[in-house]
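The following block contains the structure, expressed as structure tokens.
Of the protein chains in this complex, one is absent; all others appear in place.
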Amino acid sequence: MNGLEIDNVSLSFGGLKAVDGLSFSVEPGSVFTIIGPNGAGKSTVFNLICRIYDPSQGDIRFNGKSLRKAKSHEVINHGIARTFQNIELFEHASLLDNLLIGRIRHGKFGPLSELFFTRSQMRQELAHRRKAEEIIEFLDLEGYRHARVADLPYGVRKKTEMARALVSEPKILLLDEPSSGLTSEETDDTAFVIEDIREVLGVTVVMIEHDMKLVNKVSDMVLAINEGRFLASGSASEVQSDPDVQAAYLGGQAA
Amino acid sequence: MRVIFRKSYVQDIQLFRDRGQAFWYLLFAAIALAAPLFLDGYFLDELSFVFIYAIAGLGLMVLTGFSGQVSFGQAAFVAIGAYTHTILLTRYSVPWLLSLPIAALVAGLVGLAVGRICGKMHGLYLAIATLSIAIVTERLIGGAGDFTGGHRGLSVPEINILGLAIDESWKVYLLNFVIFVGCILIVRNLTRTRSGRAMIAIRDSEVSARALGTNVAFFKAYAFFISAVFAGLAGGLLAHAFFYITPETFGMGESIRLLLMIVVGGIGTIHGAVFGAFFIVLLPTVLSWVKIVLPSAVATSGGFDSLAFGLILLGFILFEPDGLYGRWTKIHHYFNVFPMYKKRSFQRQKTFLKTERLR
Amino acid sequence: MTEVLRASNVETMYGRVMAIRGISLTVKEGSVVTVMGSNGAGKTTILKTISGALDPFKGQVEFEGRDITALDPDVIARVGIAHSPEGREVFSLLSVKDNLMMGAYCRKDRDEVARDLEKVLGWFPVLRTFLEKQAIYLSGGQQQMLALGRAFMQRPRVMLLDEPSLGLSPLLISEIFQIIKRINVEEGVTMLLVEQNASVALPAADFGYVLETGRIVMEGERDVLMKSADIREFYLGIKAESARGDRRWKARKTWR
């Protein structure tokens, strides 16, 4: 089958089950949201997909191919790109360089052509640059192109990280709390960006998110987990009306 | 203040930022090429040393400045280069033009192996591991007996390229200069292509470098390889400059000196390696001038040179952590914006320590 | 009510950027004051300037009439200001208990400290179960509780809270804010609260400031702010539904 499949995956840290027999699948072209209380294992799921952790049981497949044998730097070659909860940018490089680093999967290692900067190398560099510029325009980052990432405001850094994942031309984008730390105004923008990512770029989005307004606006499918286990899934409104989710996560207050 | 108008993407990846910059660099190159006309042998020899150290420094810059791997063992690769080159020349009569690249490559391969082994180490662990490589290399060369000349050392023949004897200071100077420029171009090319970016990615965040498809172990080893090739090249040239090499020439102290050199120059920039080389080579000369005006009790005491070296370094780290190149850009900036210079734009703030034990 | 904290005309650089430009604010004893604003507006910088982690370029910070501008952060902490920083900043490799006891480092009254420890563990029962565990193993929400508890263990007169809701689930946010309110009411600790999430922060506060690009653009009592159209639109996210549903263009802020 197509899309991303998590099949009965478990992982424990020192006896504590962080993820416990979790299964779900993501339809291509959809926006899939994972919600759940803090420490429910949401980021761990991303880390499992990206092979930072090795599951103790179960399989993760993308477009029918198992990822279990892949090394963590090979995951992106399957078309899976991600952002991080606490922003992991290349702080001392410019925004543009960050995006160009995002193009790393689209290049071959050619020591001689690199060190002597041949014409074909130049053409390659220009192609990367054009792609980076496309994404810069797509996310309205023009003004910051040559700024050092460490000097950028938080909201822009957040967008930069998204841009860096997008220049790698992924098939599926994992967003770890895209709205955390943003104001409601910026969160609204994020909603439009996510819709554009899906519609204009045709990228499947899997996100972890707390802001229920954003979740309601963009998700096709919502999965709620708690303590590493499945809690509920369905449309955003179905999941929110689920009594288990209310008790463990929303605390009765309709968001 | 000069503003760069960018009209095409090519502009950002060109060798020079704009015409003005190209003009200045070409002018410098021209002056350097013409230097034998107006400098005497002593200064040409000194400048030769500057170029050679700058080559070794460029290598270390790739390793430490770009890929973020601190190495206290660069002199080991310089030694391997120097010894391979000398032994090939004297024992196997390999032509100079072949011997030097082989020496660089041998050093590079050893570097590759070290990089592969040390790939998982970080910060202090890597620093001490590489330091021990420097110590072990020195001992191994010293202990290898006749093959390397042991602790007695080896004498190095004159440079001879295809029958052309490079026997005078100005010839050696020009040869070193050409190789030096070549090395700069290579490092510059590295910075504007994929591998260079991969190294910077590893330096700043290994996790996301991996997530974006960087084979971290590979590029760490590659950085070691390039750095060792440069060191080996510098070693080959240095052997000629010294005429006679012993294992002690390339001990732990030399490794540390090389590292200090790129710090004084300004870490992470090509300029830094060059500035640092100027500093480290010319410092003793400058100090010998200073000594003339100092009371003889101070000047003749044995520790004066190293005390001065230590104190200058301390001063740099405390007051100008960006090194000579950093100071230079600030002065440059001052004149560029002349009446509007604000001290504020480079003001340092209270900073606080955060643990690096989590990675 | 008397003023306990006052900042007058403070300007602070953050890196190479002027992050706050001439800010004056006052905090009355026993109140909860919130500072709202978007990213990069300078909210964190205000707190850091008050607690001494950043030195202001200009201006003055006073605590109970005493000038505390640009003192070292530990001195300011001992004066009676506890800062619970953004991103929790717990001592990751120390146990939960040691983390809490570090809050009480400067206190000599052992019995009181023990009582306060019990109080904190009463508010956050989860912490009790992890008491001997290293803080790194706590989830984000638990770390937030720990940071809050640790700040309370200082027995401060004023608490500076930086984004206590960051990255927390809706349930946890409401729990944490209940505790914050309790500390304020029951323990009489004055609060200066910086929040992105105005929809939780403003209802919990008595007085609010709105910060935009380093300047205060609006201030007022909670009830006044709650009625402001701009606040409702941009910070509380309550929108007049337009005929076309979601609007993609941005309304202009007028700060009325």
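Residue numbering begins at 1 within each chain, and the chains themselves are lettered A, B and C in the order written.
The definition used in the following text is that a contact is a pair of C-beta atoms (placed from the backbone, for glycine too) under 8 Å apart; a residue touches a chain by one contact, two chains touch by 3 or more.
Following the convention adopted for this analysis, contacts and distances are computed from a predicted model.
J.: Can you work out the missing subunit's protein name as recorded in UniProt? Choose among "Cysteine desulfurase IscS", "Amino acid/amide ABC transporter membrane protein 1 (HAAT family)", "Na(+)/H(+) antiporter subunit F" or "Dihydroorotate dehydrogenase".
T.: Of "Cysteine desulfurase IscS", "Amino acid/amide ABC transporter membrane protein 1 (HAAT family)", "Na(+)/H(+) antiporter subunit F" or "Dihydroorotate dehydrogenase", the absent chain's UniProt record names it "Amino acid/amide ABC transporter membrane protein 1 (HAAT family)".
J.: Looking at B:A32, B:I87, B:I102 or B:M121, which makes contact with the chain not pictured?
T.: B:M121
J.: Which listed residue (C:E11, C:D55, C:E89 or C:E212) would be found touching the missing chain in the intact complex?
T.: Touches the omitted chain: C:E89.
J.: Using the definition of touch stated at the top, determine which of B:L44, B:I179, B:A223 or B:L259 touches the missing chain.
T.: Per the contact definition at the top, the residue touching the missing chain is B:L259.
J.: Which of B:L162, B:V293 or B:L318 touches the chain that is not shown?
T.: That would be B:L318, which touches the missing chain.
J.: Which of A:S23, A:N86 or A:S120 sits in contact with the chain that's absent?
T.: Final answer for the missing-chain contact: A:N86.
J.: In terms of residues, what is the contact footprint of the unshown chain on chain C?
T.: Its contact residues with the unshown chain are 51-53, 72-74, 77-78, 82-85, 89-94, 98-99, 101-103, 105-106, 136, 150-151, 154.
J.: List the chain B residues touching the unshown chain?
T.: 70, 117, 120-125, 127-129, 131-132, 135-136, 139-140, 143, 207, 252, 256, 259-260, 263, 267, 301-307, 309-311, 313-314, 317-318, 321, 350-359
Going forward, only the chains that are shown with their structure count from here on.
J.: Measuring from the mean of all protein Cα atoms shown, which chain centre lies nearest?
T.: Measuring from the global C-alpha mean, the nearest chain centre belongs to A.
J.: Where centres are the averaged C-alpha coordinates, which chain has the largest centre distance to chain A?
T.: Comparing chain centres, B lies farthest from chain A.
J.: Centroid from C-alpha atoms only, then distance chain B to chain C, rounded to Å. What do you get?
T.: Whole-Å distance between the two chain centres: 48.
J.: Calculate how many whole Å lie between the centre of chain A and the centre of chain B, each centre taken as the average of the chain's C-alpha atoms.
T.: 40
J.: Can you compute the centre-to-centre distance for chain A and chain C, using the mean CA position of each chain? Integer Å is fine.
T.: 30
J.: Got the chain B residues that touch at least 2 other chains?
T.: Where chain B is concerned, no single residue meets two or more other chains.
J.: Listing for chain C: what residues touch at least two other chains?
T.: As it turns out, chain C has residues touching two or more other chains at 15-16.
J.: State the interface residues of chain B toward chain A in the complex, per the touch definition above.
T.: Those in contact with chain A are residues 9-10, 12-13, 186, 189-190, 192-198, 200-201, 203-205, 207-216, 218, 222, 268.
J.: Which residues of chain C touch chain A in their complex?
T.: For this pair, the touching residues of chain C are 15-17, 37-40, 87, 138-142, 163, 166-172, 174-175, 196, 198-199, 234-237, 246, 248, 250.
J.: Contact residues on chain A for chain B in the complex?
T.: 50, 52, 71-77, 81-82, 84, 88-93, 96-97, 100-105, 107, 109, 111, 114-117, 121-122, 125-126, 129-130, 133, 164-165, 168
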